[in-house]
Every structure is written in structure tokens, then in C-alpha cells.
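One structure follows; several queries about it will come next.
Only a single protein chain was left out; the remaining protein chains are all shown in position.
Our next item is chain A:
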């Protein structure tokens, strides 16, 4: 009897052994639809038994238990082999073969990565990208990035000024390791105080940004993550020399002091002592300078207790000399012998961070950050003297956790800032001394929802009490929605508020003969009101495959609307006027960017940008001066396959085209000192070749502005710098022309 049951049980199988197998083949698609595939080949592996699917995608095949592997193939689709263990109807989806690369191509780390997932429009620039333009400090790190524009601020200081969404850097919150650093007194030159080799990666957030780091950001946030003693090379040296006789030296030493403590010492020095005057206007094309910059970091890591801590000490001494070629500071300082300028900056920073992650509950963490900085700048521009002392304290406590589960994350905390500004001026029309203290206490809360698939949103709110700005609320919101594969729609809005340091942010006005006027006197900050703006943004990112290679395209639209702005009015060539906005001021920016991996190792990045930045000046609504309406950007990079011994070639080229820019009005000047309405267009090309000899050693050679484009007359009234038409602020393009450089990097891993 028992045997009979066994036999009965076995019966269907034995029976099936002589049976046929049937099934349907479909075309794979994102919507899980049943799209039958007619004409597909279906056969048993290593046999001649096969069939072709009919119009409905169906097939029938003889089956016996020896047949295990069923091959399904069709031109234009990926061939699949199915393992058949039992006899039952088969449904199988074939993948179109152009999706093939996505699976087989080994994913490579991209130098600049756009997030498909986060709610904010954030871009991470890795150290690989930073190496593409080897020089030299944070202000020059954005040359290969289309989202950030790098301009020259004036013809004297040689400082590069960055812009985002058509707005200058004071409207961008610039932080190192989430502690706002380039602000207040260091606004004008602060980016050049962060050496490029110290930067591990940069995160660029377009739009309002997070509430965690304060209320000041309006156009966006830039955060530079610095190298860390435990992850940086044990020893690193970088030497750079340029045809302009600019030299830079960077050395890093990192060591473990004990099991839990490590320390790193980072030294940077740069010098430029050769006078250049390519355009023969009697003025130096770039300043002479010396900088010494030292950082010492201590890192404590205790994974058992979930503790990480950093203590940083930084010291900077920077000296610049600019002006006429024959100017000698020893004999000509503050005289009318020759026009000259010196800017000496000393800055120190002490910061400490402590992070605790509950080892049992990884989503719970607490972070404490404190930073203290002292910044002292002594300078004169011709006969104008400007000194600023800025002491700043920043403290922030953040608690991270979840509500019910990890789809709902929260960040909440408190922050405190203290800033003391003491400015001493010897400038006609202005007070000899401006002193003010600002302090603020704030609380913030940020909620993030991620449904792990289509939707991710971050909503943040902070309330601050500020002694000069009052008590106010800062809301910020970001959302990302992914309706289909490889896409991201983003929307954001947010508010920002700040006090404008009119002199520190606009130091180039001292290098003119303009009379400087502050037209309001009822406000708390130089008589002016705080700046308030709302930023709204929409963005669409789509990844796709073009001829089987990865590509993505981004469309961005951002608008910044000022409720109040401290208008910097250059429209009278004899004056510079600061006053509160009366009317409207906005910056619209549209950007389309495309990235394409043309073939293995070759990446192409192209972008077009359109800016519409207008302000109601007292003379009427005008386009913001020296801001191009149109900009085209292209970057191509190619690297050969990395050999086993670590040898590699890397090539990189960046092309920039700027449309015409409006000159602020000069019509009331005598014709000799008048400029046209608009600047010519400017196109520049930079290129660099890097030869990696081994993981330890590489050399690079590059050229900036290879086509030797120059603005011929950057200084107005250069012959008579103490006359009433002298002006160095009409700068729209390179002054020096082409420059070549070479350098090496050596590291002990």
C-alpha cells in the first residue's frame, strides 16, 4: 500500500517527463506590463531542441528531466539562461540589450557626483575633481564646475570672487566642515585662505540649503570637508611653480599618537615676488604676495564608545602688495608719489568637534561644534586706510534621531554666534571708526521623510533671536520626487537673512577715487537694514544611456527675491552709494547641464547658463553690472586605464565663454574716461596633463588662459591714480594673459 502511495506521488513527475513545457516571453519594461515578444528563440542548452515564440510570445518545447538550462535569446535583447527544475509554465522578461552596459560596465567613481536621491540639489566634488585644476586654493577650485562662476573682483587685489545663481559670495554660506568660516571680515579673501590640498571634498548645495548651519545662506551653501589625520596620507608634499613665478608648497604629516589619537600637521606657503605689467599701464597685473598657513588637527576615535572628536588649530599670515610697478611701500606708503596698496591679514582659528553615535542605536547621535576665530586685516589702498578686527565665536549642538522608523529622520539643536567687528577707516566721507557686536541664539528643527523610493523631502525651521536683526523665523523646504527611473525632480524654497559688512565685502571700492556714501542712517548696521531674501528653485535631473554610455542632463531654475538688500550702486562714476533697496531686486538663473561618458575614461561636461539679475537703483531698474547674461561652459577629461603598477595619464581641458556684461554708467565722465555700455565677450581655455608614475608620485603640467585673452585697460585713469577718475573695478576678464605651471605630488601612503 505504502509503495502505491509513493508511486502515485511520483506519477505526475513521470508523466511530466514525457510532457512539453510551455511559456511566454515578454519584453522587460519599467511598468511591469506584459509586452509579448514574438520571434524569440527558446532552446535547451547544448541540444538542437528549440522553438520560436509566436505573435503572443508563447512557445512549446518537449521536456525531459535531463534538460535543465533553457536559453532565451532575441536580437537586440540580452540572452538569458533559465534553470528549469520543475515543469510549469514559464514567464520570462527579456532585457533590451542597451541596458546591458548598465550591468556589465564596472561602475566608476565620478569626480563630481550629482545625487539622484537626496532632497536638496547637492553636488559632491571629490578630491579627483579638485586635482583637475591643480591650483591652488579654494577660490580656484571651482574652475571646472559649471554651477559656480569665478570672476576677478578688481584690477588690484587679484582676488577671485565666486558667484552662484548670479549672486556674489556673501550670499553663499561657505563653511569648512559645517562651521561657517568665510564670512564677516574674511569675506573678501577668505577663500584664498583655504589651500586646495587641505580640501578632501566639497559639497555644493544650490538654493536655500539646510537650517542646521544658520540663517545667513541665500543663494546656496558650500561646505569644504578637510583632510583628516586618519584618512590622509602619512606624508604628502606638493610643489607648484608657475611661469608668473608664483610658487606654492604644501606638506602634510599625519601620524597615530596612540590607538585612539591621531594628529596631522599641514603647512602651506605661497609666494609671488615677480612684478608683471603685460599691458604696460604702469600697474601690476597681479599683486606680490606671501602667505603662510598652518593647521594642526587632532582626531580622537573610539568606536566602542561611539565617539569621534576633532580639535583644530589654524594660523594664517598673508601679505599682499599691489598698485603701480614703481611703488615702494617703504618710501611711498600713503603718499602721492606712486599709487600702491598693502593688505596684511593675520588670522587664527581654534575649533573643536565632538560626535557621539550610540553604538547600540546607530540612528541616535549628538554633535557639538565650537569655533573661535580672530581675524585682523590692516590695509591701505592709495590714500584710503582700512583696518578690520573681527572676533567670532560659533557653537552648535545637533541631535539626530528618528521618529518611529528610519524613514522619518529628525535633526534638532541649538546654536549660538557672537561677532565683534571693529573697523578703523581713513576715508573721506566715512566715520573713522565703526564698531558693532552681534550675537544670536537660535533653535532649529529639521524633518526628513524618505519613502525609500519616489519621494524624499526635508523641511526645516529655525527661530533666532539676534541683537541687531531681531527675532525671526527661517523656514526652508526641499523635496525630491522620482516619477520614473534615473530621474529626480526637485523643488525648494527658503528664506535667508544677514547683515551686510559693506566695507569688508566691497573692499575694491577703496581702490577708486569714488566718494563712498552710506545713504541711510536709521538702521542698526552702518545705518542700513538687514538683507532679507527668499529663494525658490526647481530642478530636473535625468540620467539616460546614449549609444550605450551613461549620460545625464540637468535643468535648473532658481529665483532669489530680495525683500531688502543693501544696494551697492556704482551708477555714478564719481560715487559709490550704499542704500536700502526701494523697489525690487531679483536674480533669476537658468542652467542646463549635460554630462556624458563618451567612451571609457572620457567624460564631457557642458553647460549653458542664463542670468537675469536686476535691481531697482535710484537711477532706475538696471541689470547688475559685470554679470554676463549668457555663459557657456565645457569641460573634457580623459584618463587612460590605470595600469597594475599604478601608471596613468590624465588630460583635462575647460572652456568658458562669457557673454557681454554691462558696465555701470560712466556717461558723466569726460569722454576719455568713458567706457562703452557693455563689455566684449570673453572666452578662455585652461588645460592640464597629469602623469601618474605610481600611487606615490605624479607630476602635472598645465596652462591657464592658453589662448592669451586679455582685458587691455583694466584700470581707468591709470596715468593719474590720484585724479578724480581713477577706478580699478571695471574688470571683466583676465588681466595677465596666458600662464603655464608645473608641479609634483609625492605621498607616502
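Observations on the structure shown:
Simple rule for what comes next: contacts are C-beta pairs under 8 Å (C-beta built on N, C-alpha and C of every residue); 3 or more make two chains touch, one makes a residue touch a chain; residues count from 1.
The working rule: contacts and distances are computed from a predicted model.
In the listed set "O-phosphoserine sulfhydrylase", "Transcription regulator PadR N-terminal domain-containing protein", "Aldehyde dehydrogenase family protein" or "Cation transporter", the entry agreeing with the UniProt name of the missing subunit chain is "Cation transporter". Contact with the chain not shown here comes from a single listed residue; of A:402, A:424 or A:479, that residue is A:402. Per the touch definition above, the residue from A:55, A:452 or A:672 contacting the chain not shown is A:452.
The chain that is not drawn here is touched, among residues A:81, A:328 or A:707, by A:81. Residues of chain A in touch with the missing chain: 26, 28, 32, 69, 78, 80-83, 91-93, 95, 103-104, 360-363, 402, 404-407, 451-453.
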